[in-house]
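The next block holds one structure in the form of structure tokens; read it before the comments.
Removed from the display is one protein chain of the complex; every other protein chain stays in position.
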Amino acid sequence: MTAKPMTLLVIVTEAVLEDILIDEITGLGAHGYTIIDGRGRGTHGTRAGRWTQGGNIRIEVVGSAQLCERIVARLKEVYEHNYGLLMYTTSIELQN
Amino acid sequence: MTAKPMTLLVIVTEAVLEDILIDEITGLGAHGYTIIDGRGRGTHGTRAGRWTQGGNIRIEVVGSAQLCERIVARLKEVYEHNYGLLMYTTSIELQN
Amino acid sequence: MTAKPMTLLVIVTEAVLEDILIDEITGLGAHGYTIIDGRGRGTHGTRAGRWTQGGNIRIEVVGSAQLCERIVARLKEVYEHNYGLLMYTTSIELQN
Amino acid sequence: MQFEPVVLFFLLGIFAGLVRSDLKIPGSIYDALSIFLLLAIGLQGGVKLAEFPLVELIVPSLAILLLGSLIPLVSFPVLRYLGRMTRADSASIAAHYGSVSVVTFSVGVSLLAQEEVDFEGFMIVFLVLLEMPALVIGVMLARYGAGTVRWGKLFHEVFFGKSILLLAGGLVIGFVAGAEGIKPLDILFFDLFKGILALFLLEMGLVAASRIAGLRDYGLFLTSFAIIVPLLSAVAGTILGWALGLSVGGTMLLATLYASASYIAAPAAMRIAVPQANPALSIGASLGVTFPFNIFVGIPIYFWMSKFIHSMGA
Amino acid sequence: MQFEPVVLFFLLGIFAGLVRSDLKIPGSIYDALSIFLLLAIGLQGGVKLAEFPLVELIVPSLAILLLGSLIPLVSFPVLRYLGRMTRADSASIAAHYGSVSVVTFSVGVSLLAQEEVDFEGFMIVFLVLLEMPALVIGVMLARYGAGTVRWGKLFHEVFFGKSILLLAGGLVIGFVAGAEGIKPLDILFFDLFKGILALFLLEMGLVAASRIAGLRDYGLFLTSFAIIVPLLSAVAGTILGWALGLSVGGTMLLATLYASASYIAAPAAMRIAVPQANPALSIGASLGVTFPFNIFVGIPIYFWMSKFIHSMGA
Partner (left out) sequence: MQFEPVVLFFLLGIFAGLVRSDLKIPGSIYDALSIFLLLAIGLQGGVKLAEFPLVELIVPSLAILLLGSLIPLVSFPVLRYLGRMTRADSASIAAHYGSVSVVTFSVGVSLLAQEEVDFEGFMIVFLVLLEMPALVIGVMLARYGAGTVRWGKLFHEVFFGKSILLLAGGLVIGFVAGAEGIKPLDILFFDLFKGILALFLLEMGLVAASRIAGLRDYGLFLTSFAIIVPLLSAVAGTILGWALGLSVGGTMLLATLYASASYIAAPAAMRIAVPQANPALSIGASLGVTFPFNIFVGIPIYFWMSKFIHSMGA
């Protein structure tokens, strides 16, 4: 097996930010991302996903620890204050 | 970076339990959760997500190890016997 | 707690492969799987999920390290060359 | 025997399911179709009800509710002792057969329209009334002497669940607005009704196909139950309808209501209130056997029974 | 006062929301309904516009735009200094009330059809025109002297956002194809219009219910604002409509446009352009107070005002 240790960054945020965050993430050097629609509750209240723009998205980025750090730093700086946002990382083995 | 080590609990179960489990989880002290619709197969057969109530949901809770333990214990006690249920935890770094 | 250390395998690939991969995965011995619809970008371009067959799926399999290795090996051999495919593993604690 | 083209769509759905076609009605479309059907049925009933003295409905309602409650009460011991099923399964299946199916009812309405036979608008009130009590009885049967029930949650689920809410809401809107006020909505809720029922039956066929495949697992007993109980319930309904002075169409619809088994409201309610019950058994029987039986064989029989009893009485 | 059955569906939705029913209109269906409404309104306007000399629209358009821009400009200081709200919240709410609501407009159109009162087809041009400027003004008020605005993104969002695009696109298609060319589409876009509006109002009710629940958090000031500002805007619209020589129907629709508050285009635009604003406040006011007020009370009043001013003038 040729598994490469990598970092997985998961971002849960407001669906309205999708296009903007795609630009940020790829601009910072991510080679890819995966987005899934969801709903949830956090410090910014409940977003039940009822309205077109009222749901959450869950973005996954697989990359180097440095890339994930850069993305986290940027999102904390610009978006954390005004938008619902949760970010966490975990280490994974990339298998291909 | 101010990453805080935390536990991620993932619960995959029947969509029909959504409201009930939200009450349980927040009642046990979770500050938030993220829910995504899905489908799957397990020991309780296939749930293809065709019928309104016939799909799975995947709930993510980020919290302390103790919180996750409490939720797991409660769900095992009350729901595991009669409902399709998968629960696993992994350690993550909360980034915000 | 009776948590069992296990491996989580995540596969992100083209939605058109869903039925075929379910056969592969269960044929290789997986007891279950969870599938979620998504969209994303990678080396094979953007799949925005607009067309019926044009989206991604995200498959989760919880199993032994050996099972996950077998699935990874098989998918690399047969599908990696021609289809958009991302696979990673991480270690989890199965809680039930 | 009467032939209603709309059931051909159900056959197409079954065929597609059996040959494992990739045809799928998206979940949200299925939801939209069922919201439409429930509202439309309610509106149709409400408009007809507006021309009717409501107090006259009290006695027949009580009679129909009473007889309707017997269906789960009689089914339960049959399932438990004849069929040797668990208490939970017996109660859950009894609840499914005591409750009613809106789509089966709609196919009945559709056949009457086809045959140009009229029916009493207040039949839809009975549809609303009959959906609930069986679920409550089922839960009581399951929990008798054991554990606690979240009655509040159950009642809430039943009364404010979307099927009752849309049926009753449509009924009230139709009643308040009247035929005149509803006119601009006619084309959506009345003229399109049958076409949308056809699409709905296509999806029903797809789902029924997956249930039919599992039939052998349920065994001969449950399969027979799923045909005989509806037939007997329909006989009872025919007699009661005739005794209450309903028209041929109304009598046939009452028989159809009694004969139909729930596969939307009941499964959801039972999964929460009687979680020990195996949903594959109850949904398999109601959707895999009783629904197709009623659509293809039952409804024409109930129509014939109603005409027969009325011609006897005359 | 005029009664329009379609609002009963809004009431049903509110009821379902308040009793916490599990009734949900799936998101994709909601999207489809709104695409339909926007296209249909546009087409209807385009067909009527085709019979009209366009140059005559320039002067009234300017007048209507000018007066329309006053709504957010006057609302802002009221919110900021009387209501003691933050700059961002004041600007965002002002933008919501300066912009317009297509569904409120549709209910107005629906009432006119019910009453068999005609209106000028080019009203839909004003609907399109009025949706935008308030959003730009709102952003300018929020950012005045602070930070940079991504104007390019904002203009793009406003001009090519789906509501303007579908309204304007429908307008152009209706204009090019004309009544004759659109005829095969009539049954979908014209005859079904009211039924689909009814379904849309059902969903609006569900959402409004969740907003109404949060009303006490917004306080008395915001609630009063959400009723008084629409009323005053409607008075201004009635006078301007009459002064411009619009018919009774056209005058009523102009008043309705001014009185309506956006809850689709504005929230999305403000969330991006003025992220410091709390969306619960602006959506709560526009959807939880102003929308129901307009539907139930406002529109009949605006109709009465328009008839009154025209009878005075005559």
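The letters A, B, C, D and E name the chains in turn, as written, and every chain counts its residues from 1.
Basically, a contact is a pair of C-beta atoms (placed from the backbone, for glycine too) under 8 Å apart; a residue touches a chain by one contact, two chains touch by 3 or more.
Keep in mind it's a predicted model, so treat the numbers as computed, not measured.
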**Fill in**
Answer for the absent chain's shown contacts is C, D, E
**Asked** Looking at the whole complex, which of D:L57, D:V117, D:M140 or D:A198 touches the chain that is not displayed?
**Response** D:A198
**Fill in**
Contacting the left-out chain: of D:A16, D:L154 or D:V297, that is D:A16
**Prompt:** Going by the touch rule given at the top, which residues of chain E touch the chain that is not shown?
**Reply:** 26-29, 31-32, 35-36, 39, 156-157, 160-162, 165-166, 169, 172-173, 176-177, 181-182, 184-185, 187-189, 192
**Prompt:** Which residues does chain D use to touch the chain missing from this display?
**Reply:** 3, 5-6, 8-9, 12, 15-16, 19-29, 110, 113-114, 187, 191-192, 194-196, 198-199
**Asked** For chain C, which residues touch the unseen chain?
**Response** 14, 16, 20, 45, 49-53, 55, 82-83
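Going forward, only the chains that are shown with their structure count from here on.
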**Asked** What chains touch chain B and also chain D?
**Response** none
**Request:** Look at the interfaces A-E and B-C and say which one is made up of more C-beta pairs in contact.
**Result:** B-C
**Fill in**
For the copies chain A and chain B, the interface residues, called same if over half of the numbers are used by both and different if under half, are different
**Item:** Computed distance of Cα centres, chain C from chain B, in Å
**Value:** 20
**Message:** Centroid of chain C to centroid of chain D, CA atoms only: how many Å?
**Reply:** 41
**Prompt:** Could you say which residues in chain A touch two or more other chains, in rising order?
**Reply:** 36, 90
**Message:** Counting only residues that touch at least two other chains, what does the list for chain D look like?
**Reply:** 27, 31
